[in-house]
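A protein chain is absent from this complex, but the other protein chains hold their places.
Per-chain residue numbering starts at 1, and chain names A, B and C are given in the order in which the chains are listed.
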Amino acid sequence: MIEMHWVVIVILLPLTGAVVCFLWPRQTVVSGLITAVGLFASVLGLTWQVLEQGALRYAVGGWGAPLGIDLYVDGLSLLMLIVTAVVGLAISVYSSAYFRLDRAKHFWPLWLFLWAALNALFLSADIFNIYVTLELMGLAAVALVALSGGANALTAAMRYLLVSLLGSLFYLMGVALLYHSYGSVDIAILSQRVESSPAVWVAIGLMVAGLLLKTALFPLHFWLPPAHSSAPAPVSALLSALVVKASFYILLRLWLEVFPLTNTVPGQFALGQFGLAQILGLLGAAAVLWGGIQALRQTRLKLLVAYSTVLQIGYLFLAFPLASIIGWKAALYLLLAHAVAKTAMFMAAGNILFYGGHDRIADLDRVAQRLPLTLSAFGLAGISLMGLPPSGGFIAKWLLLEAAIRSGQWWWGLMLIVGGLLTGAYVFKVIGYAFTRSDLPHEPGFVPKRMEWVALVMALLAIVLGLFAPLPLALLEIGSPFGESLR
Amino acid sequence: MNDVLLLDFLMTLLLLFVPGLPLLLAFPALHSRLPWFRYLALLPAVIAVAIPEAHSVELPWLLFGSELGIENSSRLLLAMSVFLWFWVMVLLPAARDRSEGRPEDKYSTVFFLLAMTGNFGAILAMDLVAFFVFSTLLGYSFYGLLVSGRKNKARRAGRVYLVLLILADLLLFEVLLITVLTTENLEFAAVHQSMAQSDSLTLYLALVVFAFAARAGIWPLHFWLPLAYRSTRPAVALLLGIPVVIGLLGIVRWLPLGEISSPELGLIIFGSGLVAMLFAIFAGLKMAQLKMLPAYAAILVTGLFFTAVGAGLADPVIWSHYGRFAYVFIASLGSGLAVLVFAISWLQVRRDYPARSAGYADDSNQWVERWSGLVVVWAGNTGFDTLPRWRVWWLAKMRHLWLLIRIWQRQMGVYERSLQRWGLAITLFLLLAITITFVMASAGLSSSI
Amino acid sequence: MNNTGENTIPLSLRLLLMVLLTVMAVGLAYAVLSLPAQAPGLSVYAVENINISGVSNPVTAVLLNYRAYDTFLELGVLLLALLGVWSLGCAGCQHQSSPGPVLDSLSRLLVPILIMVSGYLLWAGAHAPGGAFQAGSVLGAAGVLLLLAGWRIHAGLAGLPLRIALVLGVAVFALVGAVLILPGGQLLAFPPAYAGGLILLFETVATLSIAISLTALFLGADPDEEDAS
Partner (left out) sequence: MSYIFLYALVGMGLFTLGLYALIIHAHLLRKILAINIMGSGVFLVLVALAARTEGAAPDPVPHAMVITGIVVAVSATALALALMLRVRSETGRAELDEEPLSKFDD
């Protein structure tokens, strides 16, 4: 009986966990960890169910679309849920050692709320419901950024909040126009009814721009580096790994299901989508260059890692002009690999910060000898970000390259190589300083072993992802979210 | 028609010269220092890499009738090797300058050229015998390189390597005998087919894997690799990836992977690969000495390669899916090890010029400058002295370039800062929204007309 | 510094901005005007099912039955905002108000009336405009008024009891919604026979939670922590 409702459990469980953590602050770490493990298991349960039964549709309240709200799981949303579960579990374990109780009692409810929002977002098939989850996610993320206190973090959080609200309002205006055009907010129904009309153009413009702002695609990335670098390390990790990806996921869903109007009138709108795809691809390429160069310029480790996120987001958008199933798969594999690797990298940066009390790259002062596990984690994560074999990043780039060549647009593939070189340069910059002595003597702090090991495990996972690529790629096929006709 | 014939002839000549020219140059190298000719040795290989065409030549007069050829996968390996050799050639005089007056170092150029012959030849070889001959040449000249160093430890590494080499050669000779008994044609493709049906398949597989594992320094036959990395000269250290690469290439070329299924042996190889990886991780973490890092990286990655080979032996489907990655993997292993060696020797130069402390907040520009300075110091230490005129010109160019980079960097900072400003950023956002709407609208209108 | 801070934007940028915004406004207006003049939306479905929804006011039916999941998440947003505000630890930001005689007597007069109005709105929600949010915000206003008049929550209630009251809305939704799964239903699927009662239960706890959350948001910091510090 219960196993039928994994879809609901993955939303209710973290909410319940958040409430419990809020009610009993003294036991917050224990209840938080139990929730995290339970949630991981529930996502496995859901995966099993979807593998058995295929894509699922769940009508909340029993009404069903268009009147009620539907939840929908296919390969795409399942992959996002799994990424969230894996990264979430690692972040939970890491945070259990990272925060002292006075911060932990605020961190855990917020984090579990964020997790619930992410799961609800990935499961939702209703664009207004997605707005609510988007706000839930945004507010939780802002509060988490502000958690580290201090002028930088608070200013960054404020800017992030304004940007996040602005993006949501643009999105909501788009929802309003779509609803009043077609009388539904269900993605499946909209995908059948939408056709070319002024309201739809404006809605697409508003929604895409709002989501791009939230995804921090160049040149709208201005809020990301300060927010991601001034947050506490586990928060930085989950922002870069998950939160930015959530708005990308919505964009992808809309792009694949609501915006293509080719299914109603053949040929219509295909041109507009082509033009928009080229714009997104160009912005992605610009993000790769800009993020890479800015990362190289940084003197602070966490800012460097944050700019590397700007670069990696650029990669994701290279899939849009390619418009092929293999391109989408590549982008999602990249998303997966980046989520895991970036988690490891931010955790490693957090360990270094914990150890030395600062993250100035020039003063890393032989961290390599003192925190070998952490530096290994940083290096391995760097290998995946660079896209060297046999890491997960390599498989993703390989697929993207293949898609670029197949579609006859090899120049997008060039950006992968440029990005890889830039990534290599900034990773080596950090590693180089980690081996050498700086003039500044250090009072080494104590880094809990758990934090070092979690970072290393995530980094190894980022590498191992390259060896087991067929599994997630096959998972993505469930419910064929990328359509059949494009094949 | 004549054109085609001519082209064919030229390609044949080119393929012959790729391993042949270094071999020819090795003789005059005995007597003179060849300051420029050593770059010449690379020329045919560079051309072969640059011409994107598959080609092979049969040489019935060589050995038992050999075949050389080049296609995309071997071109990748050749490109990687050329890249490494170019750097080694640049570094070569350093090895000589530092040991002036020592007669034995005169021969090291010869060893380098012979090793280059072996390396290129093994990559191009299309049959068992040619591969065997060239890779053996590579092995023994490498022994020469190791031993010609003045350090005792390097000599010890050389001795260990020699023992393993002789053992491997004996085994490979056995393999050749078995193969000749089974089939007439010693071309790789033919051997794969006939060995797949042979009764002595398991023996063949085991001997090949063991022999090449010894040559490539794969755990547990890895002892010479850390020793060599610790003790040898930078020029040789850059090259230490080559025998490893050729060893792995041998495994891929000699084993009929993807055609046979041998679960037991596959499992053993898979297991040993896993153990090798664990060993490398733990031994590598324990080892504080930076110079030995590449050796453990090599053991780690070759271990990984062995798990793949093991999986491929156990289930040919896996290999036919992923086998094409093997060449990419091998090539990136070779260049990766070299980059690691480069980075480490650079770090050692840096140790004399430690990073300045964080007295200043904005050192984003300085680090490029420091980098460049260190590269110059490093290059000066290792060999640019021989080319004084070039160096002056090059340095002047570089200084200019770095000046440009600094200006450009500052400009990037200014741009980013202005992007960070709220007003501009949101205006850009608005612009994007409007652009998207217009793109959609114009397309919608044009299609409805 | 200029009080409005407008001087941070250069004139050229401001002009560009005005042009862009004009273009956007024209686009938005065009989009609105291009919509069909008549569109029933989902009103037909909403009215069709009103008999089994448990209430007769269609807006309440949408909020607490058809799209109750949105309402559930939105209570989560409110709770989350409170968590966020508390995590900021804004103890120092609060100004101590000193109520004058007018505020004092006004609050004595208004608070009972507000409570009564809130109760009416809650009850009326089933068949007329009104409902949990309206009732909750009126009740919350009463709380804010009390705070302005210098009232503070009793120290004994500032800990767990206050927290329980805050999470009540979310918790009851989650609990009842999940319990409804057990007899084989869906999440938040109300059997028509019990729908009216369940909606009243939800509205009541939601009203309480919303009112207390709004009051607590106005207070700004965790009263429990404030006492401790």
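Here, a contact is a pair of C-beta atoms (placed from the backbone, for glycine too) under 8 Å apart; a residue touches a chain by one contact, two chains touch by 3 or more.
Only a predicted model underlies this, so the values are computations on that prediction, with no experimental measurement involved.
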Original post:
Which of these touches the unseen chain: C:A135, C:A149 or C:L214?
Top reply: C:L214
Original post:
From the list A:R57, A:R103 or A:H180, which touches the chain that is not on show?
Top reply: A:H180
Subject >> Per the touch definition above, residue among B:T12, B:Q420 or B:T435 touching the missing chain >> reply: B:Q420
**OP:** Check the options A:A157, A:L301 or A:L371 and report the residue that touches the missing chain.
**Re:** A:A157
Subject >> Where the unshown chain meets chain C, residue by residue >> reply: 3-6, 8-9, 14, 17-18, 21, 24-25, 28-29, 32-33, 35-43, 46-47, 58-59, 61-63, 66-67, 70-71, 74-75, 77-78, 80-82, 84-85, 88, 90, 92-93, 131, 133, 210, 214, 217, 220
Original post:
In the complete complex, which positions of chain B touch the hidden chain?
Top reply: 361-362, 364, 413, 416-417, 420-423, 426-427, 430
Original post:
Please identify, in ascending order, the residues of chain A that touch the omitted chain?
Top reply: 67, 128, 131-132, 135, 138-139, 142-143, 146, 150-152, 154-155, 157-159, 161-162, 165-166, 169, 172-173, 176-177, 179-180, 225-226, 230, 298-300, 303, 358
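The definition used in the following text is that only the chains that are shown with their structure count from here on.
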**OP:** Could you tell me the distance, in whole angstrom, between the mean C-alpha positions of chain B and chain C?
**Re:** 65
**OP:** Indicate the whole-number Å distance between the mean C-alpha point of chain A and the mean C-alpha point of chain C.
**Re:** 29
Subject >> For chain B, residues that touch 2 or more chains besides their own >> reply: 421, 430, 433-434, 437
Original post:
Residues of chain C that touch two or more other chains: which are they?
Top reply: 27
Original post:
Along chain A, where are the residues that touch chain B in the complex?
Top reply: 159, 166, 170, 196-198, 200-202, 204-206, 208-210, 212-213, 219-220, 222-223, 226, 265, 267-276, 279, 290, 293-294, 297-299, 358, 360, 362-363, 369, 372-373, 376, 388-390, 428-429, 431-433, 435-440, 470
Original post:
For chain C, which residues count as touching chain A in their complex?
Top reply: 27-28, 30-32, 34-35, 39-42, 45-46, 49, 65-70, 73-74, 76-77, 79-81, 83-84, 86-89, 160, 163-164, 166-167, 170-171, 174, 177-178, 181-182, 184-190
Original post:
In their shared complex, at which residues does chain B touch chain A?
Top reply: 285, 288, 290, 304, 321, 325, 328-329, 332, 336, 343, 346-347, 350-351, 354-358, 361-364, 367, 409, 412-413, 416, 419-422, 425-426, 428-430, 432-444, 446-448
